[in-house]
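For this depiction, one protein chain was excluded, whereas all remaining protein chains were kept in their positions.
Each chain carries a letter (A and B) given by its place in the written order, and its residues are counted from 1.
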Amino acid sequence: MKKRILSSLLAMTMAALSITACGGAAETAPASTDSAAQTQEAAPAAEAPAEAPAESADAASSEEPVNLKWALWDVSSTVYYQPLIDAYTAEHPNVTVEMVDLGSTDYSTVLGTQLSGAGSDFDVVTVKDVPGYVSLVNKGVLEPLNDRIAADGVDLSAYNGVTDQVTIDGNLYELPFRSDIWVLYYNKDIFDAAGVDYPTNDMTWDEYDKLARSVTDTTAGSEIYGAHYHTWRSTIQLDGILDGKNTIVDGAYEFTKPYYEMVLNQQKDGVCMDYATLKTQGLHYSAAFAQGNVATMNMGSWFIATLIQKIKDGEYTDCTNWGMVKYPHAEGVEAGSTLSTITALAVPTSAPNKDAAWDFVKFVSGEQGAEVMASTGNIPAMTNDKIVDLIASMDGFPTDEASKEALVTSHTYLEMPANDKSSEIETVLNEQHDLIMNEEVSVDDGIAAMNEGVSAILAQ
Amino acid sequence: MKSKKTNRIIGQVIIYVLLICLAILMLVPFLWMISASLKFNKDVFVIPFEWIPKEPRWQNYIDIWTKIPLAKFTLNTAKLTIIVTLLQLFTSSFAAYAFAKLDFKGRNVLFLAYVATIAVPWQVYMVPQFMFMRSLGLADTHLAIIILQAFSAFGVFLMRQFYEGIPDSLCEAARIDGMTEYGIYSKIMLPLSKPALSTLIIFTFVNTWNDFLGPLIYLTTESKKTLQIGLKMFISQYSAEYGLIMAASVLSLIPVFIVFISLQKYFVAGITTGAVKG
Partner (left out) sequence: MAAELTAMEKNMRRRQRNRNLVAYSFIAPNFLGFAIFTLGPIILALLMSFAEWDGSNAMKFVGLNNFINIFKDERFVSALKNTIIYSVFTVPVTLVMALGLAILLNQNIKGKSFFRTVTFFPYVASLVAVAAVWNMLFTPAKGGIVNQILMNVFHTEPLKWAASSSTVMLTIIMFSVWKNMGYYMVIYLAGLQGISEDLYEAASLDGANAWQKFINITVPQLKPTTFFVTIMLTINCFKVYDIVYMLAGGSNGVVNKSAIVLVYYIYEEAFRNWKLGQASASALVLFAIVLVVTLIQFRGEKNYAND
């Protein structure tokens, strides 16, 4: 009895909330009544794509003014938003795009809250990371794109297989427009001073370890660190998935052991900074590299733009002579396997102008968008030789051949593939990473705890 | 006689030594902020920390105004803070009078409900509250922030506790003189509770001034955003400008200190004494 009262009370309140929410946006009414009626598959959403092709052709050619609201972050410090919009509106003069900055630190929280219920009026949303993507898909607030992709003949093979890694139950809900790969940055001055050869594009992890040790100097007060690992789990744990034999969501993590042992030994010998100190001190990896006493550092390609800019501004004076090479690789694996992260665009189910929004998404993620991205020094999700040339020719990019070659990858693995449980798995992995690096648990115990914790989550 | 005097001097010395140690301990973060505000970001978190930067970057104090619309943000924050503080002051002190000095049906239950809600973390009801506010058309308005902040249970609780400390006999006497409850509130209670009102102003001011998550969720239009959101704009996805953040933070503390110092003069003993005698 009590149960029924409670649940009907809840249902009533929610219905009231969604009904009032609909008052603002008439188009969204069918979707929200559906959710109140507990329909899992939003019927109108499934219907819409069927009519999409005809409509989108109309939308593209029609002169009716459309205003697209685009949710993103860091408007003031991101160089490619405005050029992307300019390129698009040049072709579609009837469209205006309004950027809404939700801030980068709490982006997923704010976006999730904004898309809750049915009252949001965003047409396009940027998806920051894979766990954020999965949670939005689970919430059912993103349009499935398969039908539109098929209808408009979008060639997914141009994305180097990345889209397969974010396909959920056979459906794709986002199109990536930016992709970052991990490379090894190094400070040429340190190698010159030590008389050691620069890192190369084809190094095994053992060779890398030897190299890092050969330039290390542990003299108090004038230390040189052969390697630097930011406190993220990715910098160590994920080195293990690059042989293509394991993934980070399988529930078995023995493959991480050699990498933890390598870094812990380096830490003990003063080859890299102590994890505990780095963590509490809050030193950003860019600041660490900028001090000029870090010889090599594994980090994502997003750091290229920061380095170039800060050197130009005169802030970074001790690492002006930098270069980069491909990620080291495991024995017997082809060079050029690396980690990647993607930034993607999606269309919310509540979007007022879905067809125009899809057209914009298609453009930004497509070839034209890719060229705009590359011309601003950022790696688009769709890459080819032309794009690599564009980036490498940027003012401030290292002039040696190896650095340009480093941008070419053979295999890329997402830092976190789309999995229903990715955010919960991440919590377990982060915690054990922290304990292992603080040397509070042994590598074996940490791995055992990861196996146990993740298996329990997967079994749910 | 003499020993008593020396005792007092020793006591004074001890007090001052204590206070000076305390002041140093409390001031170090402020010095850190100023020092960091004069540095490049890359040098802020480096150890050993350089307390006096070799080449102070005064440019930071100029850059903060041009990199983000800081002046507009400050104006927005000031507007919100002043309105919220005034509303809070009025509604809280008014309601608290009833809870402290009037006997009415449901008083204890209602009061308990007030206090208990303070215990519910905002993260829990943020989503339903946001959906509700949006359905009223209040998303992306300053009014939403004002409404969220102005009717807090905290202020009522604080004021009620101070009224409790004022003797009931004062109110009784006034009632016998034929004063209405509104009269007692405005002519007796308010003048007597200056230290408490000052406290409430300080706390509300600081809270609204420093509020971050509320404005972040509700305000999406650039021109409506507040100072704290602005500060976070210096932290982007791939880098953080702590030199600039600290420069803006140092400046943003100035109004807080002005309010604190100017209200301090109301922390004077003996107001009650005067009233009882008078």
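Quick notes on this structure:
By definition in this document, a residue touches a chain if its C-beta (ideal position, glycine included) is under 8 Å from a C-beta of that chain, and two chains touch if they have at least 3 such contacts.
None of the values given here were measured: they were computed from a predicted structure.
Taking the full assembly into account, the omitted chain touches A, B. Touch with the chain that is not drawn comes from one residue among B:75, B:110 or B:173, which is B:110. Counting over the whole complex, chain A has residues 3, 6-7, 9-11, 13-14, 35-40, 108-109, 112-113, 115-117, 131, 135, 138-141, 230-233, 274, 276-284, 423-424, 427, 430-431, 433-435, 438, 440 touching the chain that is not drawn. Contact residues of chain B toward the unshown chain are 15-16, 18-19, 22-23, 25-30, 32-33, 36, 45, 47, 49, 90-92, 94-95, 97-99, 102-105, 107, 110, 112-121, 123-129, 132-133, 147-148, 150-158, 161-162, 164-166, 181, 185, 195-196, 198-199, 202-203, 206, 210, 242, 245-246, 249, 253, 256-257, 260-261, 264-265, 267-273, 276.
FYI, only the chains that are shown with their structure count from here on.
Rounded to whole angstrom units, the spacing between the C-alpha centres of chain A and chain B is 38.
Touching chain A in their complex are the following residues of chain B: 40-47, 67-68, 126-128, 130-132, 134-137, 139, 213, 216-217, 220-222, 229, 232-233, 235-240. Taken together, the chain A residues at the contact with chain B in this complex read 17, 20-21, 23-24, 73-78, 100-106, 109-110, 113-114, 116-117, 119, 128, 277, 281-284, 286-287, 290-291, 302-303, 305-306, 310, 315-316.
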